[in-house]
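Input: one structure, supplied below.
Omission of a single protein chain aside, the complex is shown with its protein chains in their original locations.
And then chain A:
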Amino acid sequence: MGDDEARSWIRGDETAKQMLSRVLKDRAFLLIPPLHRVPLRAGNVVEITGASTSAKTQILIQAAISCILPKTWNGIHYGGLGKLVLFLDLDCRFDVLRLSQMLKHRLLQANWLGNGAWWQLEESNVKSCKSAEEKTKTVFDEELYASCMKRFLYVRCYDSLELLSSLKTLHYRIQQQEACGSQVGVLMIDSIGAFHWTDRLSSSLALETHNRKSLSLTNVVETIVQELKKLLLVHSLVVLATKGTIYKEKYPANENNRKVSSNDHFSGNVASKAQQPPFREFMPSSWQAFVTHKIIIRKSADYQSLQTGQQNLLAYSLEWLQPQLSRIDRFIVDDVRKFTTIKPFYSKLLLIYIVIPASSSHAVWYCHCLVT
């Protein structure tokens, strides 16, 4: 008896390989361009701040697509996570057409690559009418498209009370959805500061009566944080929240200035560089303490595309505030119609990622969505 026990104790429960595969499956790293500088794990809360038209929702949609695509399907490698995405739309401006177009494009691309048709893609950059007909024959998998769209779950809230109700019942509803197979991977909140002004008004109007918690801004945000923490305890998901700026940027950071100053002060005190946040923070401290990663996105000067020579492309710069990284990434959002010849059928906006290292002045390479 004692011998057996001792032996089983020494033998262990699982090998290192088994443990690693289990952990990687449960708590996978999310590496989504352009957020791929820092590996995101379950339990991380990422806050993406940016002024009004700064491609924040575009990043969310791109991340959602990476999440809902499966890893492989019918022998073709898509490189996704195959998990559910929960989208809490507080801005109420989500356009499902854009999601569907981008998903179709991703499926098509993967199809071409999967069939060894990389050279065909290169050829398609040279416009030719004949190849257009051939392209239409490579139809993407309808069943896969439907199953991916079903993994995208969406709920809208028009005010804080609705948001709180949704959060309180979210756990139960997620369980219902998870019964169909996949787990939740990402929870996205579009514009966490959407009800800021209406909550501030109700906090100034509310009477703080004895023992009764009023519906004030701090209380609402505290309850939101509490509910999210409870969700994070039971589900392994990443929270991606966008935040708009409510006040005009006080320190409109010119990119060139920043580069110069960072080179100068690098050996000097890093503290002075990190002192002022480049925008005025309006979320209460309970939310700020809850967030583990912070990103800020700014509009950059117009960029001229190398491939098509198209001018006036919108370029944005992305900076990681927490953890503080010294390099600033730039990306552009371009209409992918110009790269393929399937113009009449699909038109979509694709995130094309260009890495411009802080030291050199020319773009190095395209980190395109093609690399799955």
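Here, contacts are C-beta pairs under 8 Å (C-beta built on N, C-alpha and C of every residue); 3 or more make two chains touch, one makes a residue touch a chain; residues count from 1.
Quick note on the criterion: contacts and distances are computed from a predicted model.
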Looking at UniProt, which of "P-loop containing nucleoside triphosphate hydrolase", "EARP complex and GARP complex interacting protein 1", "Transcription factor IBH1" or "Beta-amylase" names the chain we cannot see?
"P-loop containing nucleoside triphosphate hydrolase"
Among A:T198, A:S285 or A:S326, contact with the omitted chain is made only by A:T198
Residues on chain A facing the left-out chain by the touch rule are 51-53, 86, 91-101, 146, 148-159, 161-162, 164-166, 168-169, 172-173, 177, 191, 194-195, 197-198, 200-201, 204, 211-213, 215, 219-220, 223, 226, 230, 244-248, 312, 314, 333-335, 349
